[in-house]
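Yeah, one chain of the complex is gone here, protein chain that is, but the others are all in their spots.
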Amino acid sequence: MGNKEPQGKLGVMIVGLGAVATTFITGVLRARKNLSNPIGSLTQYDKIRVTENGEEKYLGYKDIIPLSGLDDLVFGAWDIFSDNAFQSAIKAKVLHPEELKTVENELKSIHPMKAVFDNEYVSRLHGDNVKASSNRWDMANQIREDIRNFRKKTGVSRIVVLWTASTEKYLKPDLKIHGEIEFLENAMKADDRMNISPSMCYAYASIAEGCPFIMGAPNTALDIPAIWKFAEKMSVPVAGKDFKTGQTLVKSGLAPIIAMRCLGLSGWFSTNILGNRDGLVLDEPDNFKSKEISKLSTLETILDPKLQPNLYNDYCHEVKINFYPPRNDNKESWDNIDIFGWMGYPMQIKINFLCRDSILAAPLCLDLVLLIDAAQRAGKSGFQKFLGFFFKSPMYDYTKNEIPDNNLYTQYMSLRKTICEMGGYHLTDHC
Amino acid sequence: MGNKEPQGKLGVMIVGLGAVATTFITGVLRARKNLSNPIGSLTQYDKIRVTENGEEKYLGYKDIIPLSGLDDLVFGAWDIFSDNAFQSAIKAKVLHPEELKTVENELKSIHPMKAVFDNEYVSRLHGDNVKASSNRWDMANQIREDIRNFRKKTGVSRIVVLWTASTEKYLKPDLKIHGEIEFLENAMKADDRMNISPSMCYAYASIAEGCPFIMGAPNTALDIPAIWKFAEKMSVPVAGKDFKTGQTLVKSGLAPIIAMRCLGLSGWFSTNILGNRDGLVLDEPDNFKSKEISKLSTLETILDPKLQPNLYNDYCHEVKINFYPPRNDNKESWDNIDIFGWMGYPMQIKINFLCRDSILAAPLCLDLVLLIDAAQRAGKSGFQKFLGFFFKSPMYDYTKNEIPDNNLYTQYMSLRKTICEMGGYHLTDHC
Amino acid sequence: MGNKEPQGKLGVMIVGLGAVATTFITGVLRARKNLSNPIGSLTQYDKIRVTENGEEKYLGYKDIIPLSGLDDLVFGAWDIFSDNAFQSAIKAKVLHPEELKTVENELKSIHPMKAVFDNEYVSRLHGDNVKASSNRWDMANQIREDIRNFRKKTGVSRIVVLWTASTEKYLKPDLKIHGEIEFLENAMKADDRMNISPSMCYAYASIAEGCPFIMGAPNTALDIPAIWKFAEKMSVPVAGKDFKTGQTLVKSGLAPIIAMRCLGLSGWFSTNILGNRDGLVLDEPDNFKSKEISKLSTLETILDPKLQPNLYNDYCHEVKINFYPPRNDNKESWDNIDIFGWMGYPMQIKINFLCRDSILAAPLCLDLVLLIDAAQRAGKSGFQKFLGFFFKSPMYDYTKNEIPDNNLYTQYMSLRKTICEMGGYHLTDHC
Partner (left out) sequence: MGNKEPQGKLGVMIVGLGAVATTFITGVLRARKNLSNPIGSLTQYDKIRVTENGEEKYLGYKDIIPLSGLDDLVFGAWDIFSDNAFQSAIKAKVLHPEELKTVENELKSIHPMKAVFDNEYVSRLHGDNVKASSNRWDMANQIREDIRNFRKKTGVSRIVVLWTASTEKYLKPDLKIHGEIEFLENAMKADDRMNISPSMCYAYASIAEGCPFIMGAPNTALDIPAIWKFAEKMSVPVAGKDFKTGQTLVKSGLAPIIAMRCLGLSGWFSTNILGNRDGLVLDEPDNFKSKEISKLSTLETILDPKLQPNLYNDYCHEVKINFYPPRNDNKESWDNIDIFGWMGYPMQIKINFLCRDSILAAPLCLDLVLLIDAAQRAGKSGFQKFLGFFFKSPMYDYTKNEIPDNNLYTQYMSLRKTICEMGGYHLTDHC
């Protein structure tokens, strides 16, 4: 409804041409050739039961709202390393080299532009494909120019900017700096490096150019009123933060079981081993803090001590991430959950998830790019709650005492309801 | 709304005074004395967000519909062993003896009536507290008389009959025998032991006496049109089957995560070790078959190959139960789940649930007894879909191509929606 | 000492050209080309600390006793399917196709001879590359002829016969039939199919031709005095049974920890999922019985109730194998171990082994072939206790109340001591 049909190509400009980005791109390129399936993508697979003319039927998302097709995507990227997408994908060791070779030429044609970067925010990485810049405002302007050049060069009609780069060190939002657009712009111009992260420059630049921005890492770039207001003013939707992939995906699905059954919780211990660049960056305590805050928040609103003080008071929730090189991208999580039931008797659940970071993140990239573009065409702007399903830390307005929804099931319902509304359909699923 | 306030005491007549029943009773008795909490019970803990006079608030179930209180319950039982509830609880080794001693007198006063029993249906158990009976019709009549006597003796105003006894060998429903009330009655009178299980006699007798019946085991006693029609005719609600406690509880909560994320499934292997009487009975292949059919059905409607042939075609789903005496009632499950994602890459999830059979089942007993009684007072009859949340194999009308709902989340929504409807409230939860 | 240097080539005739055999062969062929390493092989990697002229040093097995080199092996095979080794390896899905292609020609040149087979013993497999035979004696004679032809055709100087084919249904040894050579020969001639398995025919034929025989499956072909006596008479060493690969390998290493620490055991539950042909065959209860007996025996002599009645009395030991096709050859085991310590307090150990059947079996094939050949050259005959390290059910003379050694560590010491003795060295390792 009011959702305009996509015209022309859709540019996807990715910050960070690493494991996630190259896996996403390769999967799209191979799907175009029918060489592999974009499994895990809701825009490509999920079906919604709707009623049309009194008849029940299942429709895919594309049948409900106009979405760009896989053939319509045109990729660009920034990275602090100069490897092209093929070289980067080989080094990432996520996908079999034979599979990469089937789209070798396409991948090799994607050369990353120089990135804006500040080693203070990601101390473990040292790349040389970095722009010189005089201050944060200059950083943002250079990115804006990159976006305009990309648009010109490729002829795409719309662009989405997607952050798949590293976790920055924790930057706590401060309303005096991040509360209003002018405050933010002033701090950028004053080169306030303490309070302006490079990812904020990308977000600002993207919105300034009218491009939706997606934050896949736990960086707080989008978690500030200045950005929300700017996005609304520019009619740009934004979404974040931190792709919900492995452990937190399962946690946000399992915790509701405990809550629904009114079982008590005394502790939840979560540990992770991973060996990719993400693991290397998070081995630094400052950067881990961003991730930890994001991961810990999951349980709070599902197992709520205020609502159920006899069940969820004072439970111990620990999240650890360990850099363990033998695993590369094949991260693994182990959870121990201590619950109690009837008459207080204790029980335990252990979950061991042998997953793959980029394999789980890639379909989220595709879905978020397609859906945020559709949202923009449908006239939506500011942060998009209906996309919370895809994130560890869904956005919410903390200045208004809003409570974030971390329950995977209600997130899913919210996503589908919004899609139906955008398409003018009525969701008739079970609940 | 039309839901009558409960008057007088509520009789709870339990078939099988074993581990589950004595844990349920002990927990209720101790809760009355504020010695322990009925954790895991939705009627005692869960809260629903409703809007009243434009104001949002959270209400417990008791605030929405009239429910009997814990003080109103009066317990009776049948069992093939003559141990009283205290002796049986000690032997079950579920609860600490010191806890049992705090309600020793109350437990000792519960002596099981003689049960109707057929060794052909439960070959591993040999009890001597068994009624002599000439045929299945006589069995049902003797139970009816027990119910009438219990009502007279205790003065309860209403009675619910709850099956917590053993799993019988698999009895496949046959519409020629189980399709109509008369067929069923004729088969009982003709003593058709092949097609009439003892549990059917309990269900029939219970309904005939106007008492709701709950089937906690995977027995098919309630899965037949004759019983549905009889229940409707007698204005009696029934609910089953097979309490959703350990592994299947987690499975019905975890499988939707896979489905919601459009990840593929190639296999799900589930094994269990348990050492209680349940484990002993299920060590017999004929009896295990009842359980297996019940447990296997869980995934079919959540991960549906017809709706998603590329994701859920031909997956291998295996469920095993192993009798392992060292564990007693502390059953444990181990699941290995083989999923695949983007471009078909495989991943694995393992779940190890160290649970307690009776601890998980007891709060379901309490909730089902209170809710089915409320349903009867609200005028409901026949099988109750809204109670499917509590069962591994929720009832549905398979003669009309209905599809059962196995998704824990939609079951939960359905439960709460019905409770709100019964109470005249509008559910305003997230979705 | 007295161990003759190997002269000429060593023929390796393998019964069953399936996953294990083709993985073994491929690994040897690739190692010859320096394309991969024969990891897991003691003959290629293990070192023994010895003292020579007062000086301590570490020697490989090849430096202690004369062993054939990888270049000296010449492969032949029997199978009920006519696929050559390349085709079979591709179907087995154990090794990456690219790796197989590097030795494609060599693999393609290995065509299996027709096998002798009896569907009664392996009911789940149906192959057509099977010899016609009039009786068991004729079966053995045809195999003998195959061996003689192979020797002639290839010019090898010595031959070892290695069973890597399927598990047969359980055949309980009966001294009246299997106690003496003549009894056995008579039963073969009388075509006593009940008591003479096809694998016995292979073992008999192999010994008759002077070739050592290795039983990699749990078949009882070698567990009979008739074969031991025949082997001694013919100066042929034999070894078995049942390669110790995944779960039992860990079990035979972990159980001694419990024993050494004098901790008690109340139960050990072992389950397995595997999807290869082995899993298919063992899905048949008759065949599983052979495996179960073999696997259950492991604990008996390590955690001995006679020696430690307070610690190891009446523990529950269960072993399950489940056919689970999604896994192919990548079998996985899960063990739950219930132990108790100081004052009887219970503790639990869980082990989850994600292993690969053929990857673990292949180096055992190599070691057994090389070591049994060396043993023969050193003048050893009959069953070889020092090779017990490699087997789930090491051979022992049950007619003389011998006790088998299942402890991995003492097996390892025994292996190394014998090798040192054969080589004239004195083992100076720690103990």
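Remarks
Going in written order, the chains are labelled A, B and C, and every chain counts its residues from 1.
Operating definition for what follows: a residue touches a chain if its C-beta (ideal position, glycine included) is under 8 Å from a C-beta of that chain, and two chains touch if they have at least 3 such contacts.
The structure presented is a predicted model; accordingly, all values stated were derived computationally and were not measured.
Checked against the full complex, the candidates C:Leu42, C:Val156 or C:Val236 give a single residue touching the omitted chain, namely C:Leu42. Among C:Asp83, C:Asp373 or C:Asp405, only C:Asp405 touches the chain that is left out of the view. Subunit C residues in contact with the hidden partner, per the touch definition given at the top, are 23, 26-27, 30, 36-42, 44-47, 58, 95, 99, 249-250, 253-254, 256-257, 260-264, 307-308, 310-311, 340-345, 347-356, 358-360, 362-363, 389, 405, 407-410, 412-414, 417, 429-431. Residues of subunit A that touch the chain left out of the display are 266-267, 269, 271, 273, 315-316, 318, 320, 322, 324-327, 332, 334, 336, 338, 350, 352.
The rule is simple: only the chains that are shown with their structure count from here on.
Centroid to centroid, with C-alpha atoms defining each point, subunit A and subunit C lie 52 Å apart. Note on chain placement: the centre of subunit B and the centre of subunit C lie 49 Å apart, centres being C-alpha means.
The residues of subunit A that reach two or more other chains are 352, listed in rising order.
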